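Left out: one protein chain. Kept in place: all the others.
And now, chain A:
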Amino acid sequence: MAKAPARSRKSTPPKDNRERPAEPQRYKASKDELLQFYKDMLLIRRFEEKAGQLYGLGLIGGFCHLYIGQEAVAVGVQSALSDKDSVITGYRDHGHMLLCGIPPKDVMAELTGRQAGISKGKGGSMHMFSVEHKFYGGHGIVGAQVPLGTGLAFAHKYSGDGGVSLAYFGDGAANQGQVYEAFNMAELWKLPIVFVIENNQYAMGTSVNRSSAEDQLYKRGESFRIPGIQVDGMDVLAARGAAEEALQWVRDGKGPIILEMKTYRYRGHSMSDPAKYRSRDEVQSVRDKSDPIEHAKRELIEAGVSEDDIKTVEKEMRKHINEAADFAENAPEPEGGELYTDVLVESY
């Protein structure tokens, strides 16, 4: 048998045999844009803090997953969308909904289980939808939104409406088998979809390192030829820049793309999680060094926005959220008859 040639020690990594997206650039936001990003992140932060408070008062029940700490991801990515595009996510969904333009009071009233809630009080925190705002849930089964989002992308391509589907999922969902079934079909059929992995480092209480053989999640599409980009998800402008690159890739008909957003949630997995799997110092250190809202605030001040103006924004936001909470607290519960409505669309 012929000897295999000795492998060169200085072998360079194999050259890519296919096109790759360019390295995304941090988005150059105007002062107004940056202010809007700041407002949007603040909206989510204040909303979630209020939701946590109402949960503590017993006004919100069941499971309630807060987005605090991760705001820059959704704000950066969704600010790049057009109104033709669809959004779908898992159960940590409040923030994404607010960014789709759904009024905070409709979301908050759903959390308190009222008739005025976006799902008439029948869905709750994890199951909310708004076809009008192209927000398709709100899904309680970990990873289900990935094939469903791929189906939305299929519908965009089928109807030729030029829209893109944006499917968010976490580092936990990234280990579900159905995610890879969806990756395969999305690339095979060149569907217009951006898969956004919100890697907040903990799948409930299990850290990425303890659950993922390949913990660099942006590489998870490689065996399906789906390119991936790792992004600082604590920086709203980095998130926006990456979204621009990803959307361009998809809109050019090159098929799906993965954005791995490295982020962090400050609160427990859900309201009932004591978060004993990480130290208080770890959380505090992220808050001190990497908070996305504080980061944006510093940049606003550098851009010449006065501290007073920022204070005014914060004050207005608190008022806005308090109004939503008051509404959600005082709105009536669904009528008993609602129990039997909406099971089926038609009568048989």
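In the analysis below, a contact is a pair of C-beta atoms (placed from the backbone, for glycine too) under 8 Å apart; a residue touches a chain by one contact, two chains touch by 3 or more; residues count from 1.
Throughout what follows, contacts and distances are computed from a predicted model.
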Candidate names "Cytochrome c oxidase subunit 2", "Carbohydrate ABC transporter permease", "Pyruvate dehydrogenase E1 component subunit beta" or "Spermidine/putrescine transport system substrate-binding protein"; UniProt protein name, chain not shown: "Pyruvate dehydrogenase E1 component subunit beta"
Candidates A:119, A:175, A:200 or A:290 - the one touching the absent chain: A:119
Candidates A:90, A:104 or A:147 - the one touching the absent chain: A:147
Chain not shown: contacting residue from A:129, A:249 or A:264: A:129
Candidate in contact with the missing chain, chosen from A:178, A:211, A:230 or A:270: A:178
Contact set of chain A toward the excluded chain (per top definition): 86, 88, 117-123, 127-132, 136-141, 144, 146-156, 158-159, 165, 177-178, 181-182, 184-185, 188, 341-346, 348
